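Shown here: the complex without one of its protein chains, the others still in place.
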Amino acid sequence: MDFEAVARRLELEQLYADYVHCLDADELERWPDFFTEDCFYRITSAEDYQAGLPLGLIYATSRDMLKDRVSALREANIYEPQRYRHLVSSIKIVGEVAEVLDVVANFLVVRTMQDGEMMIFGAGCYVDQVKRDGESWKFARKIVVLDSRQIDTLLAIPL
Amino acid sequence: MDFEAVARRLELEQLYADYVHCLDADELERWPDFFTEDCFYRITSAEDYQAGLPLGLIYATSRDMLKDRVSALREANIYEPQRYRHLVSSIKIVGEVAEVLDVVANFLVVRTMQDGEMMIFGAGCYVDQVKRDGESWKFARKIVVLDSRQIDTLLAIPL
Partner (left out) sequence: MDFEAVARRLELEQLYADYVHCLDADELERWPDFFTEDCFYRITSAEDYQAGLPLGLIYATSRDMLKDRVSALREANIYEPQRYRHLVSSIKIVGEVAEVLDVVANFLVVRTMQDGEMMIFGAGCYVDQVKRDGESWKFARKIVVLDSRQIDTLLAIPL
């Protein structure tokens, strides 16, 4: 492992840390900035993903669609006092061509309701592609593969 | 990212790993050593934290107060056969002046009772400040911000 590989790996971990803190702080307006303009974003289940089904709880093929998604969530204005907390581990580079990396990572999202009840909201795997963007990296593709087929939510939120 | 930044980042991850293993091994007598003498330590809820309320399940303004806390916990001598397991991820440096770093990180604590029942004990975010101390780092400030307002415990334990 040379220094370039070391630095790239830590930059990658930084990207996932930044992404997670953006979501958990409910700063959704910043969320689309983690993606390239022509990005692909999808939330799906492991079952559908393995069967090759193109369905998704959220399906977007550009950063603008992600912005629309955030606007829709804000306008829906559903009073959802719960908090979400992401844990991400085992980030792994599975492919690499030039400055484009295929990356997988495990995640767990815990939801805390206003009455204090905590539950596992979702667990699964990110199947991502990241591209260098100056000093940092952006997601060219992010597929959120949930282990569960169903998710307990009224409006699908970014994961 | 230069080598100094890389090394600092890994030293930081080491600090959090050491901290977590100290707690999970119930080696609480070593716990105050992770802090500076004039440290600030607080466990609070996200709700109180965001409202700027100074309350806390634990509130300490020096390492000596942390030692007193441990003594009190040991003297209370409540038979608590449960085990705690911390998962920490997404450690992020959010500010940096000289050798003083502002750091946030997500955590999840799982509690296992003696009968084998496991539950999410707490989830949230550390809002910390660390200072260089020779070869390693110490916490000058650690605010444990719990997503839940309440925590199921008789005596507040270090998190």
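For reference, chains read A and B in written order, and residue numbers begin at 1 within each chain.
Note that contacts are C-beta pairs under 8 Å (C-beta built on N, C-alpha and C of every residue); 3 or more make two chains touch, one makes a residue touch a chain.
The shown structure was predicted, so the numbers you read here are calculated from the model rather than taken from an experiment.
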{"item": "Chain not shown: contacting residue from B:D24, B:D102 or B:D133", "value": "B:D24"}
{"item": "Which of A:D102, A:D133 or A:D147 contacts the chain that the document leaves out", "value": "A:D147"}
{"item": "From A:A17, A:L66, A:L108 or A:I157, residue that would touch the chain that is not displayed", "value": "A:L108"}
{"item": "Touch list for chain B against the chain that is not drawn", "value": "3, 6-7, 10-11, 14, 16-18, 20-21, 24, 83, 85-89, 108, 110, 112, 114, 116-120"}
{"item": "Those residues of chain A which, in the complete complex, touch the missing chain", "value": "1, 3, 6, 9, 46, 87, 89-92, 104, 106, 108, 120, 122-125, 147-150"}
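Note that in this section only the chains that are shown with their structure count from here on.
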{"item": "Computed distance of Cα centres, chain B from chain A, in Å", "value": "26"}
